[in-house]
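Before we start, here is the structure in question, set down as structure tokens.
Removed from the display is one protein chain of the complex; every other protein chain stays in position.
Our next item is chain A:
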Amino acid sequence: MAAEKGMNITLKVWRQKNGQSKGALETYQINDVSPDSSFLEMMDALNDQIIMKDGSPVVFDHDCREGICGSCSMYINGQPHGPARLVTTCQLHMREFKDGETIYVEPFRAKAFPVIKDLVVDRSALDRIQHAGGYISVNTSGNTQDANAIPIEKEKADKAFDAATCIGCGACVAACKNASASLFMSAKISQYALLPQGQVEAKNRVLAMVKQAEEEGFGPCSNTGACEIECPKGISLENIARMNREYLSASLTSK
């Protein structure tokens, strides 16, 4: 394989020792970056370079590196998961950038996402929203019903599946000018609201999850649509409208 010309990149990376300290952008130069490497591979190379000079490596979240775990985050050049559409940071390739470009790398910013260190934020607020109502109760006493025994309209099943592809990465929160978790929350509500199994707890689910999101400090939805554009899984705004409908009917009829 012919050797490709490496890229020279200037990085402005957010460095912050811990949640209490004040962070700042720090500038790094990294040369000979393969255009085919992923953004995280480039970050790995940067950390090698920093460690070689006895520095403290940049801490960032990652796990599966194939776009399904929702671990990686990073606000890259003013957008969550960078400039490419429908990909997470781990699937973002350096060829999306220009040789000699300056790239800003910041943590996802929200009151509900406190910085732990450098680019790592605590996203457990999303877990707590899920715990508040994002589940169904199934009898597992030994004679569990087959879920496929209930006929479900194909279109609805597809929509529920689309909503369930949300990986909970928090890009919607990071992109939203109000740090709202509406897209995440509405996907988690919709995946059940569309299915018969989800009807039993439907009312309490939407009320509890919305309440939890507010307690966590996520903002209101301004319908800017930024979340839908930036979502690596293409979760639709239609889900937010469904959540609004679910919430309206639940509020009007709850005791």
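We adopt the following convention: a residue touches a chain if its C-beta (ideal position, glycine included) is under 8 Å from a C-beta of that chain, and two chains touch if they have at least 3 such contacts; residues count from 1.
Please note the rule applied: contacts and distances are computed from a predicted model.
Look at the options "ECF RNA polymerase sigma factor SigE", "U32 family peptidase", "Succinate dehydrogenase" or "Urease accessory protein UreF" and return the one that UniProt uses as the protein name of the missing chain.
"Succinate dehydrogenase"
For a quick check of understanding: of A:I30, A:C169 or A:I240, which residue touches the chain that isn't displayed?
In the full complex, the listed residue that touches the missing chain is A:I240.
Out of A:G55, A:P83 or A:G234, point to the residue that touches the absent chain in the complete complex.
Considering the complete complex, A:P83 is the one touching the chain left out.
Please output the residues of chain A touching the missing chain, sorted low to high.
12, 14, 25, 75, 77-79, 83, 104, 106, 109-112, 175, 177-180, 210-211, 214-215, 217-226, 229-230, 237-238, 240-248, 251
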